[in-house]
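For this view, one protein chain was removed and the others were kept in their places.
Take a look at subunit A:
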Amino acid sequence: MRQLFRLNEIVEKKELAPRIKEIKVYNPRIAAKARAGQFVIVKVGEEGERIPLTIADWDREKGLITIVFQEVGVSTYKLGRLGVGDVITDVVGPLGNPSEIEKFGTVVCVGGGVGIAAIYPMAKELKKAGNRVISIIGARNKDLLIYEEEMRRVSDELRITTDDGSKGRKGFVSDELRDLLNSGLKVDRVIAVGPAIMMKTCADVTRPFNVKTIVSLNSLMLCGMGMCGACRVEVGGKTRFVCVDGPDFDAHQVNFDVLIKRLNAYKAEEQLALKRFLEVKA
């Protein structure tokens, strides 16, 4: 059979929101193995950096994986400039442990920003496993809200929040989560994916209710295979590697302050690199 695409070729590309893009990449070996909660490491070009991105969806038959990313710095901008027919230099995966998917009962899936694309496969699998899935998704404003339809399809109930109130409830996803728990509904598990500060807040919200809460950590990474320790975080007082021990962890055990501080380690360098990148390309 004639091979339709080259390995790591971008087959489809969509702009979901300003600066948020979705691409489908041909990589049958990753598509064959991908499971909810796993990610890939991508490198664009010889000079590129290795960055982790969640596998938002996959099509085992066509050999495609879906990645949704937000352009925040040089590496994601570089990826964003590639178009259909371009080949991503390096893609390795699926990395990390798949999320725990079982019949828990009622599960609340909370997604913030691009984290919605990351929670989507989890919600989908949890639904398939027979759970009642209540999803809460949120963004800064209605234009930045992605995957609403996708999430609606895999949830028994979908709630939306925006920081500015342009869609759904005005406020944060964590506010909606708090109200839901306060309403007395029996929740067996909460899964939250999004910016570190959002996951931290969700952990704080669920703690008094004693609901098992899982977060998918987004630490800085280099190797993605347990070889460098760049991704290390403190969980339950111990040093753990997000790429091989996670990315999912018990939210109530995670030291989010460490995570957040480590995410900012290269702030100055990142800004310098982005400025230079945008100037050169302009």
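Convention: a residue touches a chain if its C-beta (ideal position, glycine included) is under 8 Å from a C-beta of that chain, and two chains touch if they have at least 3 such contacts; residues count from 1.
The rule we apply is simple: contacts and distances are computed from a predicted model.
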If you had to name the missing chain as UniProt does, which of "Glutamate synthase (NADPH)", "Iron-molybdenum nitrogenase, subunit beta", "ABC-type Na+ efflux pump, permease component" or "Aminotransferase" would it be?
-> "Glutamate synthase (NADPH)"
For the full complex, which residue in A:V11, A:V87, A:I197 or A:C228 touches the chain that was left out?
-> A:C228
The listed residue (A:G93, A:G138 or A:G168) that touches the chain absent from the view is A:G93
Can you list, in ascending order, the subunit A residues touching the missing chain?
-> 29-30, 33, 43, 47-50, 74-75, 78, 89-95, 222-223, 225-230, 232-234, 239, 244, 255, 257-258, 261-262, 264-266, 269-270, 272-273, 276
